[in-house]
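Apart from one protein chain that is not included, each protein chain of the complex appears where it belongs.
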Amino acid sequence: MPPQARARVRDAVARRATGRSLEGPFYTDREFFDVDIEAVFARQWLFVAVDAELPEPGDCTTVEIGPYSVIVLRDDDTLRAFHNVCRHRGARILDPGGGSTGNLVCGYHKWTYGTDGTLLHAPSQPADFDPGCFGLRTVHVRSVGGLVFVCLAEEPPADFAEVAARIEPYLRPHQLRRAKVAARTDLVEDGNWKLVMENNRECYHCDGHPELLRTFFPTYGYTEDNVPAQLRPAHERYLRADAEMRETYERLDLPYALIEELHIRPTGFRIQRDALDLAGESFTPDGAAACCRLLGDLATPRLGHLALHMQPNSWFHVLGDHAITFGVLPLAPDKTLLRTTWLVHQDATEGVDYDPDTLLRVWTATNEQDARLVARAQQGVSSPAYEPGPYAPTEYQVEAFCAWYIARLREELQR
Amino acid sequence: MPPQARARVRDAVARRATGRSLEGPFYTDREFFDVDIEAVFARQWLFVAVDAELPEPGDCTTVEIGPYSVIVLRDDDTLRAFHNVCRHRGARILDPGGGSTGNLVCGYHKWTYGTDGTLLHAPSQPADFDPGCFGLRTVHVRSVGGLVFVCLAEEPPADFAEVAARIEPYLRPHQLRRAKVAARTDLVEDGNWKLVMENNRECYHCDGHPELLRTFFPTYGYTEDNVPAQLRPAHERYLRADAEMRETYERLDLPYALIEELHIRPTGFRIQRDALDLAGESFTPDGAAACCRLLGDLATPRLGHLALHMQPNSWFHVLGDHAITFGVLPLAPDKTLLRTTWLVHQDATEGVDYDPDTLLRVWTATNEQDARLVARAQQGVSSPAYEPGPYAPTEYQVEAFCAWYIARLREELQR
Partner (left out) sequence: MPPQARARVRDAVARRATGRSLEGPFYTDREFFDVDIEAVFARQWLFVAVDAELPEPGDCTTVEIGPYSVIVLRDDDTLRAFHNVCRHRGARILDPGGGSTGNLVCGYHKWTYGTDGTLLHAPSQPADFDPGCFGLRTVHVRSVGGLVFVCLAEEPPADFAEVAARIEPYLRPHQLRRAKVAARTDLVEDGNWKLVMENNRECYHCDGHPELLRTFFPTYGYTEDNVPAQLRPAHERYLRADAEMRETYERLDLPYALIEELHIRPTGFRIQRDALDLAGESFTPDGAAACCRLLGDLATPRLGHLALHMQPNSWFHVLGDHAITFGVLPLAPDKTLLRTTWLVHQDATEGVDYDPDTLLRVWTATNEQDARLVARAQQGVSSPAYEPGPYAPTEYQVEAFCAWYIARLREELQR
């Protein structure tokens, strides 16, 4: 962190008031953005892909994390990740997008790497050239229940293994490793990555999501004490659905308890199995499943949704019939990529077991609605007249996100 | 102002030579641009709209002043202005453009403000939430003879009331509050805002304005002593027209004396009622009025033009038959918005009393010609080989603009 940026960040961190939104420069300033890359995206475990994108040995994909480019690759049974940078003169090795590869060959001077990253061949070198010194630089990678995370740091946060162990039992019944990618969308939002995350962490704005609210209870984030009067009927429905779901979960031996550790650890997360409205099966107009072939070996679609939220860059809805993953990647202070992936059972057939339009409709609409809200927020906080305002109680997960984020900056400032 | 910018600005201000153009970085550098926003646009009274845009209670418009967005709104009889930023999480409230509004509702979480800026409703707040603390942040606003000015500073320049009092008698006969907007154009010029202003402050370049020069005397800015030989015939015509106009002004009791205080006060201005060539009524090929219905209760169109120039961002031509306002708003070091508004009597009917093409032709052409000149100037001063050059005597108002501007920077450096 350059000295001048360090001073500005330190002062802004010191001024941060709990329960209020962050100051404008956190969202708009290039220096703060660079600090975010350094302190968050180059330090933490990040969700970047799904195992289902890489089913076969040699399958690979690339992901851009701020200025970094990373190759994720299945080397026989092992997932591997490398910096997408040739060790010769630094050329990018793989183009964006996925595919299948044998050796990794740099297109500039044909330096050739194995799928384990070792340099196999560099033409026309002198006798004392040691290829062992020029393998691809590795990146930590780990699959958790079919979700692929990487960490750019040399020493990743130590608590990830524990978090993974607590998450996996929830994910296991859905067998996402045996899923296939039904669709993937990339949406570039006109806002800072933190505004995209904050928007995800509350349903205070859910009036703007008519499609989602068919099945998603708008009382999410409220408590018995503070659920507003106009949401009381929905709350009553929720209580009934919740009671029924708990019976189902107990009967099927599905883990469902809420764990909420969003800001008290480096690998902040929240997980909960929860009811949906109407048919209670999926994000569709009537709540019925969008895919006939269920995930894993599940026997019933009426399971509500498994909601997983992770810091700093992802959330997930895992249903009986499909799963949706959301990954957030920063592009610029005011540009963010939201990558959404829909997974169905690997044997589900498009047009037979599921109609893609129905499968994608709700979250495509919801993402676009959120993108418009995020853009409004970005425009507003860009004014020097903007001052941090107070979070409502139902926005406590936004506060948790900000608290987690500020803690990461504090750590970085102490390095 | 960041310390590094402060040092650079201080040195450049100290080097400024009277009678010469400004050094390159004033026009090209992002740091200097940010200082301009801080020292000029966030401090001074700015022309941003006309009353005629907001005739009815609830009518509103927004204006972008550098990174600021401001709502201007008619609340019953009172003009009000607010920062266009929700007090919750900072979302932009109103989209660009004008309209009519009841309450101001933020599209993100439905925080709702009255037209006086008070927070009327914020959903789902705890008992101790005090809406009185979260009204919209106000911006100073003042109408002068139908021209709307705002000031973003907490303490606006104290001399504005005095200047307004001196200007209003000149404007009063034209009754711009009873006018309507016949047309408005937004032109983005590829140059720094100061180049746009400087270009407006001299007629040394007027050879490039054939349409304008049908009626606008090219001797503007020259004196008896220095009017060049080739402009002598025009000067003779001017002297005759001027003598006739003075008689008319005296007869009709219209204020016409030149007041020129462009750089000796914060609210620098110049006002003068002056003759036009040919029919002497309007900016048309033959100088005849472009609108049959005259402004206010005027009985004759042969009044020349009332020319008003104000620092830092506006100029005006008020005629017997119509008025044209010009507002300059900085977008980037090398991008500037010029907003031009044509006003006619509120009872004038398009196609009957005036032909929009005729009304707009001269100044649309002139603006475009000026934009090309400004772009050339921006390109040239971007070269490190550019050195400030000498102003000719006829460019004394450009010097006045620069002197006013440098004085504002000096003030800012002393804060």
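Which chain is which? They are A and B, in the order written, and residues in each are numbered from 1.
Definition applied: a residue touches a chain if its C-beta (ideal position, glycine included) is under 8 Å from a C-beta of that chain, and two chains touch if they have at least 3 such contacts.
Everything quoted here is computed from the prediction, not taken from an experiment.
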item	value
Chain not shown: contacting residue from A:R6, A:R20 or A:H88	A:H88
Among B:P169, B:P210, B:P233 or B:G380, residue touching the chain not depicted	B:G380
Contact partner of the left-out chain, one of A:R20, A:R137, A:R293 or A:R361	A:R137
Per the touch definition above, residue among A:Y68, A:Y220, A:Y249 or A:Y396 touching the missing chain	A:Y68
Residue among B:P2, B:G102, B:P210 or B:P228 touching the omitted chain	B:P228
Missing-partner contacts on chain B, residue numbers	4, 21, 24, 198, 204-205, 207-208, 222, 226, 228, 373, 376-377, 379-394
Where the missing chain touches chain A, by residue	42, 67-69, 83-93, 107-110, 122-126, 129, 134, 137, 152
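Convention: only the chains that are shown with their structure count from here on.
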item	value
Chain A on chain B, rotation in degrees - Cα superposition, rounded to nearest 5	120
